[in-house]
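All protein chains but one are shown in place.
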Amino acid sequence: MSKHPKFMVYSIDGVPHGLMQRMFDEGIMPNLANLASQTGLRQMRSIQPCVSCVAWTCFMTGKNPGKHGIYGFIDRREGGYDLAFPNQSMMTSDTLFDILSKAGKRVFSMNVPVTYPPRQVNGIQIGGFLAPNLDKIAYPASEGDYLKSINYVCDNDAALARQDKSAFCKDLMNTHERRMEAMFHYLEQEDWDFFHTHVMGSDRACHFLFGEMLDGHPEFEPAFFNYFRAVDESVGKLLTILGDDVPLMIFSDHGFCRIIHEVQLSKYLIDKGWTVPAEQPQHPLSIDPAKSKAYCLIPGRIFINLEGREPGGIVPLSEYDQVRQQIKADLLDLKDPKGNPVIDDVVMREDAYWADANGENLGTISPEESAQSGGTYGKAADLIAVPHDGYDLKLGLIAPEIFINTAMTGMHSYHDAFMVSRGVELPQDNLEIMMLARCILNTMGLPVPEDMDGEGKAITPNFDLSCYA
Amino acid sequence: MDYLDELESQSIYTIREAYHHYPELCLLWSIGKDSTTLLWLVYKAFFGKIPFPCMHIDTTYKFPEMYKFRDHWAKEFNLDLQVYTNQEAIDRGVTYDTHDSIEVCTELKTNALKQAIAKYKYKALFVGIRRDEHGIRSKERYFSPRNQKFEWNYKDQPPELWDQYKNETQEDDHIRVHPLLHWTERDIWHYIKREDIPINELYFAKDGKRYRSLGCMPITNPIDSEADTVDKIIDELENTNTSERAGRAQDKEEAHAMQKLRALGYM
Partner (left out) sequence: MEDMIQKKEGLKFVVVGHVDHGKSTLIGRLLYDTNSLPPDKMEEVKRASEADGSTTEFAFVMDHLEEERKERVTIDTAQIWFRTEKREYVIIDAPGHKQFLKNMITGSSQAEAALLLIDAQEGLREQTHRHAYMLSLLGVKQVMVIINKMDLMDFSQERFNELQDSILKRLGEFGIEPLRVIPISAQMGDNVARASENMSWYDGKTLLDSLDELQAAVKADDGAVRFPVQDIYDQDGEKILVGRMASGTLKKGQEVIFHPCGKTAKIEKIKMFGKDPQQATAGESIGVVLEDGIAMKAMKRGEVACGVDVSPNVGNRLVAQVFWMSGEPCEAGEELELKCATAQVTCQVKKISDRMNSSSLEVIEGAADELRDTEVAKLTLQASDYLCTDAFEVVEETGRFVLMKDGDTVAGGVLH
């Protein structure tokens, strides 16, 4: 009998629950549909801010961002107004892969976002899409040689999508094929205790082809679904290898919806007088600190330029919450050219991240205390703007307009990730990506670390739950 | 021989090797301290003359002081100066005001150079880069081939030992020659001082600020400094811990991340 892992995770980035249902109905993903007909297809919530690096870190650590410190793809570098690019080395928590390694389990992970630089695990870790090259992508590094030998592609070329969407579609297929070749190679190597493969192309496909898919574009609708047919084919092959009993999770980290407008939020903050750009902006954080009361990072993460905290901070602590409330009001006031509201809700940092494992203790810390906290909590945005579906929050420090449209036609949505699982006990209600780690450890019979979140009710109760109504 | 003599001697050897093997060559003169030092070494290698053209890729965004310096010293050194601008991109409206800086650099620097090489049919270019300057550069060889697309296969480079350099190129390829590869920023300043090499005034502090490297105006920021003489600059370097290109460049891995994130719309 062929080798197979004792626990399998196959994640497909960004596929919305609704789209998955449609693909089941239309016979595009027959293998996964067949599995789901036995186990059910569930809807799952992501995390705020709703981007893959945050969601996957929440998955891997089972913790809310306050504890793991990853809030987006870009941070402000300490000591100035320069950019920093968070990666696994700046993540302070152990991940599932580390926890399992320490418990003596043999683990394999491939392409999970924020696993670059790879950590030393008891097994193999192949980093995700910000890895600069194959020489450095893997622990042990020598696996890079194998990956090179099969022409493994870490990530497909999103820049291509902005120039030539047909070429981009081909690139999607090739990237997927290369990754699946690697996956089946590693599956054969040993009876892994835990095996996680992540598919990223689905997110890229949705970013650049979601609108085309919805509109039935003559070339790109079929290309979009062909890609998912290929994914399903891999799932079919995988299910054959796994047999009927191996605990298994197939899921996404967030959903997608059509972009109505990309929103240049920094431009709006400039118009409202909160942010003043530097004389010659070079990057999204090139602000004039002496004149800016607030600044913005993607997506919808607004920071107060606080005296004593930011190197050139000008807002005294005594005005911290007052300024936040004013900005919140301005944000809720933002309307698109047709007069539709853009921002659904604005959540304060202390309400988003200061929860304990039971989702309680929210509101027990004062705004000023939270503003001054250090460590991973301190990196949180002071305000998190949660947009209505369709309004993709960008930065645009030098943008001439607030509302623009580009080659991107899809954006992340918070409330409709999907989940298909077998042999794993998941919470009955309000499923949220942060809850999965402890379920995996439970299934594998391992103790759950005390500081892990995700038990009981949802961790981010202040976000809209209407989708479950 | 002291250590500056050794550096100089090695560079002159490399310069003469390149000139012997690739007569169709030019010196890429960015007007900055490194390529001006290189110019000086070439001047010495050929006993007070420069037997090939010097090319300035003009993005049109350089500091006025740089243009002034260029024209003055081109005359003093009796240079065969070629100035090249990617006019097509400028006509198309590529500016720092409307495009992001990476795009502008690609158009006005990289593509301009490509066009210039195609136009003048150069087989080799002298470039004043140093190993200590930037992560990826420490992998460079003295003679480093580039194909027509400017691609550089740094992972699989032939060995380079005992000062024996590559002396053949494929059709359409060209060779980048790096005579300053083994110098450090400090070496450059010590040598500038010893040789009294002309250096742009922008490097010297004025009102508490000076430039540590010179690029396009919109993307080059001065650093805080009181160093208004070469000696003070050397002093400053002995006690500094920030990168020469701080404020304008990221390391290659960050650059990679930025490129990815930009394509995905995160920047």
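The letters A and B name the chains in turn, as written, and every chain counts its residues from 1.
Note that in this section contacts are C-beta pairs under 8 Å (C-beta built on N, C-alpha and C of every residue); 3 or more make two chains touch, one makes a residue touch a chain.
Please read these numbers as outputs of a predicted model, since none were measured by experiment.
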Of B:T110, B:Q164 or B:T229, the one touching the omitted chain in the full complex: B:Q164
Option from A:P117, A:P222 or A:P449 whose C-beta touches the chain left out: A:P117
To test your reading of the contact rule: which positions on chain B touch the chain that is missing from view? 1-6, 8-10, 12-13, 16-17, 19-20, 43-49, 131-132, 134-136, 138-141, 158-162, 164, 166-169, 184-187, 190, 240-244, 251-254
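Rule of thumb we're sticking to: only the chains that are shown with their structure count from here on.
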Using mean CA coordinates as chain centres, what's the chain A-chain B distance in Å? 40
With touch defined as at the start, can you tell me which chain A residues reach chain B in the complex? 51, 72-74, 83, 85, 87, 129-130, 132, 135, 155, 157-159, 161-162, 204, 207, 262, 280, 282-284, 298, 392, 394-395, 406, 408
Chain B to chain A touching residues, read off their complex: 96, 101, 155, 217-219, 248, 250, 252-254, 256-267
